[in-house]
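Reviewing the structure listed below.
Only one protein chain is missing from this complex, and each of the others stays in its spot.
Each chain gets a letter, A and B, in the order it is written, and its residues are counted from 1.
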Amino acid sequence: MTAELILIFGGMLALSGSAFVAFCWSVCNGQMARPREAALTIFDDDEPVGLPTDRFPSRK
Amino acid sequence: MKSQSLLTSIHPATVPDSLASHERAEIDASTRGPVLLFFGCSVFWLLVGSLLGLVAAWKMTHPGLLDSMAWLTFGRIRPAHLNVVVYGWAFQAGIGVALWLMARLCRIPLLHAKLLVSATLFWNLGVLIGVLGILAGDSRSVEWLELPGYATPILFLAYACIGVWAVIMFRYRRPGHVYVSQWYLLAAFLWFPWLYATANILLIWQPVQGSAQGAVNWWFARNVLGLWLTPIGLASAFYMIPKVLGRPIHSYYLSLLGFWALALFYSWNGMHHLIGGPFPAWMISASVVASILMIIPVITVAINHHMTMKGHFEALKWSPTLRFTVFGAMAYTVVSLQGCLMAIPSLNTITHFTDYTIGHAHLGLYGFFSMMMFGAIYYIVPRLVGWEWPSATMIRWHFWLAATGVLLMVGALTIGGLLQGLALYDPKVSFQSSLDFATPFRWVRGISGFLLLAGHLVFACLFVQMLLKIGHRRTGPALFTESKTEAASL
Partner (left out) sequence: MNKLPLFVIGVLCTFAFSWLGLVVYPFVKLGHLEPVPDEETGGYFPPTLSGAAVAGQQVYAANGCIYCHSQQVRPASLSTDIAKEVGPRRTVARDYLRERTVFLGTMRTGPDLANVGLRKTDPNWLHRHLYEPRSVTPWSIMPSYRYLYKMQKIQGQPSANALRELSGRHAPEPGYEVVPTDDANALVAYLLSLKRNYPLPEAPLPAAK
């Protein structure tokens, strides 16, 4: 009974702990170092920042 | 890699590994078959689902409606409606958007599209068999898992092909930064099989004993929404809003914080559907706390989207994608905050077991998720078929029908549900009056169903016209006629 509880709660702590470590690791590894740059990855030379890419179809 | 980061450190605005426009067009084209098939099937199920929902809604005010045959009874039409809109419409629209986004963001074409096409067909077969099974009376009445045990393995197999594909794409992505949408998508693709397998094994194939089922059931039902559909919806918003505006997301940090908070807290939320139920108190308390902590990811996402949009709200006038997406993003904020409130036990005791919950569910699945998907589909399909949407007026009609429909529905169910809940709460009030209070609002809900169905018909009409290439050809691989000339004049 208590063994079960220890197992489950211990497991939970271990898992959430490792998730947290993974998170910290990704921070340290520069995954978040240059946020501005990451935010820019969706733009390209021909669709640069400042160019809207969607509109209602034109009436002709 | 090295030289690239050197370059970017000198000139931060340079984007590493920029795609040439023809490359992007190639990537888009590689996704054409499966993504269009997913969208096409999802639109079909959307129509079926709205019709089923409409019938179920009117049965609540007219119990005699279509009541002579077993397969048309309320207790079968309603789960059929839910499963059709979730597994037929939402899943398939979501997978289509997710695959397209994944290919674009990983900057690689989608290979072996045929495999995905057959997975799609399998998925639809599973949904069809499952829904017929529900109508035939094979449902086990486990909410969100009504599809009978003989249909789910088909779905699971189909999903395995699709999910593996997404992970493979991510594995072989071109070097460069991982965009926040990719995080959301990859996580969703990893979470879902775990969720679905656990729930099916413990509830359908080898049901666990007793009320443990309730816990597993709501852990699943909540997480399908929170850890599968929500990440896809948010991934789409995090891409569409900046991309359409041409403005990078306000704070990339916040978006990552939001992601991890969502992962941690959302998965605990489910039990708030069972407050007062036959469970150990700590399980419910943990869920209540986690539900309230959901404020963190929700507010970060809301601030981020708002700050990105700030000063550019006039864009809602000219971009259909943005209009739907921003509506969805706002609904996400509202529905999540509403969810936090509903988890507070003293409010929950009123709203629990009433139409209020139904309204909440529709605000989430329709106001947020479906609107996001409409927005994404308006962006993606022209890039796949190389044509413009045939009619701006029809798009506007679709938007206004959908928006008023869902607001009317949620408003009616919320007020009606509160009145119903207060009547059910007060020991001095008879049960009958809880029905009397709810009935007028159920009429309004029924009417809103017509608006939504009409909106979906307009949308389906537009979609079919696109497939048949009725409308204007797009001039370049990237831009519409109008914005091209505008860009030139800038």
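Just so we're on the same page, contacts are C-beta pairs under 8 Å (C-beta built on N, C-alpha and C of every residue); 3 or more make two chains touch, one makes a residue touch a chain.
The model shown is predicted, which means the values in this text are computed figures rather than measured ones.
Enquirer: Using the touch definition from the top, which of B:T152, B:S291, B:Q338 or B:T354 touches the missing chain?
Expert: B:T354
Enquirer: Looking at the full complex, which residue from B:C41, B:V142, B:V326 or B:V458 touches the chain that isn't shown here?
Expert: Only one of B:C41, B:V142, B:V326 or B:V458 touches the chain omitted from view, namely B:V142.
Enquirer: I'm checking contacts with the chain that's been left out. Which of B:W191, B:F327, B:F374 or B:F441 qualifies?
Expert: B:W191
Enquirer: Which listed residue, B:F91, B:F170 or B:Y196, touches the chain dropped from view?
Expert: Counting the whole complex, the residue in contact with the absent chain is B:F170.
Enquirer: For the chain not shown, which residue from B:T73, B:T333 or B:T404 touches it across the whole complex?
Expert: B:T73
Enquirer: Would you write out the residues of subunit B that touch the absent chain, in ascending order?
Expert: Touch with the absent chain occurs at residues 59-61, 63-64, 67-70, 73-76, 78-79, 137-143, 170-171, 178, 183, 186-187, 190-191, 194, 198, 202-203, 207-216, 218-219, 223, 227, 260, 263-264, 267-268, 270-271, 273-280, 283, 286-287, 345, 349, 352-355, 357-358, 424-427, 431-432, 434-436, 438-439.
The rule is short, and it goes like this: only the chains that are shown with their structure count from here on.
Enquirer: Where the centres are mean C-alpha positions, what is the separation of subunit A from subunit B, in Å?
Expert: Averaging C-alpha atoms per chain gives centres 19 Å apart.
Enquirer: Inside the complex, what are the residues of subunit A that reach subunit B?
Expert: So the residues of subunit A touching subunit B come out as 16, 19, 23, 31-32, 34-60.
Enquirer: Could you please specify the touching residues of subunit B with respect to subunit A in the complex?
Expert: Counting only subunit B, the residues touching subunit A are 8, 12-13, 15-16, 18-21, 24, 105, 176-180, 239, 242-249, 251-253, 256, 260, 263-264, 315, 318-322, 378-379, 388-392, 395-396, 471-472, 478-483, 487.
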